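First the structure, then my questions, so here it is.
For this depiction, one protein chain was excluded, whereas all remaining protein chains were kept in their positions.
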Amino acid sequence: MAKKISRILLYVIVTLGAITMLIPFLWMVSTSLKTSPETIKIPPVWIPKVLQWHNYVEAFNAAPFARYFINSVIVTVVTTVGQLFTSILAAFAFSRLHFWGKNLLFMLFLGTMMIPGEMLIIPNFVTLSKIGLIDHYGALIVPWLASFFTVFTLRQAFQSTPEQIYYAAKMDGATDWKYLWTVLVPMSKSTITAVTVLSVIGSWNSFMWPLIVTNSENMRTLPVGLQAFTTDAGTQYQLLMAASTFVIIPMVIVYIFLQKYIIAGISKAGLKG
Amino acid sequence: MINEKPTLKSSLKAYLYLLPMLVISLTFNIWPIISSFLMSLYTKYNFYTDKVDAMGFDNFVYLWNDPDFHLAVRNTLVFVAGVVPVTVILSLIIALLLNQVKWLSGFFRTVYFLPFVTSTVAIAMVWNWIYHSDYGLMNYFMGLVGLHPINWLTDPHWSLLALIIMSIWKNLGFNIILFLVGLNNIDKGYYQAAEIDGANAWQRFWNVTIPMISPITFLVSVNGVIGSFKVFDQIFALFQGQPGPANADLTIVYYLYQKFYTEYKYPIAAASGVILFFLILLVTLVQLWYSRKHVHY
């Protein structure tokens, strides 16, 4: 009996907690479907009388969201693919190749992870202004093509594959390059998926850097565009919430489909890194 | 292959593999670190021509005397102290509860983790609306339990708390996942042994779970501290491009942003970055020192 009560209590607490976590999302979606007068009703209305789907169309057209969306997709895809490419190569070198200065270089990279990225903004901005990349895709993408975090996580995964498979592949006639792409990468699929998803989320949601290096409306990514939109929308909360919803939705979809990998990735990288 | 020593050939080959990553990171990670330390010492600097005429510690003296910077450091410390302990304790409790949940456990995990994947800017808009003084949910719920409404975002007394609450909500999921992994990794044998030794549930919690989970607690706290020291996006979005009412939410990174982006005082911004680095280093070292005594690996 006592066991049953504690079981019920457990579910009550966990459910209440879950509702608390969900309220901002529910409130966002609910508001996004209201009429303007409904948004300021007290007590609050959770389910609007008539669902105002056109709020989404209106919000989408009120600012160049289509352009922001395309920018975000381009930046996210190119950053992630590029970062993955440089990291896979570097992680392979660190895990299987022999070279002078290996430990020194590795320690140097490990040390730089201690430096807050915000410190790097000013010099990077200066560098990019010099090469004239400010307000170009280049500024949004190039600085993020190297990620120590990704290199370390992949190196960990590569090192955990048996060394003998490397020898076996070498004896079977695979070059290092072939071994990397036909054996090691497919074998480390789950870790690669995990770092990919984390990189996609990070890139998609990144704010401070795109805010600083974009001037023109045309180059804004979704978060920066959304921030700018708040000034235009003023108190039109139903439009603001609709815009927030379509900024959030893509990552929620990515998350729901790939959550197993994200969680595995976080626990791998987080616990060892 | 086995026991191979690096040779000129193998080194050249390895550096070819490292090349793309090295080029990018030398340009955008390693050099900027040196550069920002140097820049913090520029006292006469023309950023249009990138010309340095004099160097010294004037920028740090400026920060030492700038009341805004004092405020930024104070707010940052209050923010860290407000967010980290609550997040760590709350996420441990939730993880312990979720660890007991069998039915719908996947669903609950998904829900608690959801804030982590959402855009900080987008969700801060939502919180901005929740904190609305007249029509916001927060004041409505407070009214239901008989509390007076608060001007969350416009009253300097409350705006930092508003930021803290939102940040805790956003950070919980990530830490819960780490704790859940840690709890899963505890060998069940310890619990059985403790039970045979006559430890009750509460004693098992204090004598098995807490010590066994301490490395994760340490990791979560360090992560939390570092992340919280760098808070910026939330503030910018929650207060719509302002560091809160009357600078009540001005943090070090926000200060850096202002000096750099709106006032073009690059060397001062760089100096504040250097201070941020040393503050983080200091706190991390203190945590490390503390963990030597209290974390069981």
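Just so it is clear, A and B label the chains in written order, and each chain counts residues from 1 on its own.
One rule holds in what follows: a residue touches a chain if its C-beta (ideal position, glycine included) is under 8 Å from a C-beta of that chain, and two chains touch if they have at least 3 such contacts.
Please note the rule applied: contacts and distances are computed from a predicted model.
For the omitted chain of this complex, the UniProt record lists the protein as "ABC transporter ATP-binding protein", which is one of "ABC transporter ATP-binding protein", "Na+/H+ antiporter subunit E", "Peptidoglycan D,D-transpeptidase MrdA" or "NADH-quinone oxidoreductase subunit L". Note on the undisplayed chain: of the listed residues A:L10, A:V45 or A:M187, the one touching it is A:M187. In the full complex, the hidden chain is touched by chain A at residues 162, 164-165, 167-174, 178, 183, 186-187, 189.
Definition applied: only the chains that are shown with their structure count from here on.
Centre-to-centre separation between chain A and chain B, using Cα means, comes to 16 Å.
The touching residues of chain B, counted against chain A in their complex, run 1-2, 4-7, 10-11, 13-15, 17-22, 24-25, 27-33, 35-36, 39, 47, 50, 94, 97-98, 100-101, 103, 108-115, 117-123, 125-130, 132, 134-135, 137, 140, 169, 172-174, 177-178, 181-182, 216, 219, 223, 226, 229-230, 232-233, 236-237, 240-241, 253, 256-257, 260-261, 266, 269-270, 273-274, 276-277, 280-281, 284.
Within the complex formed with chain B, the residues of chain A that make contact are 10-11, 13-14, 17-18, 20-25, 27-28, 31, 39-44, 85-87, 89-90, 92-93, 97-102, 105, 108-109, 112, 114-127, 130, 142-143, 145-146, 148, 151, 167, 170, 176, 201, 204-205, 207-208, 211-212, 222-224, 226-227, 230-231, 237, 240-241, 243-245, 247-248, 251-252, 254-256, 259, 262-263, 266-267, 270-271.
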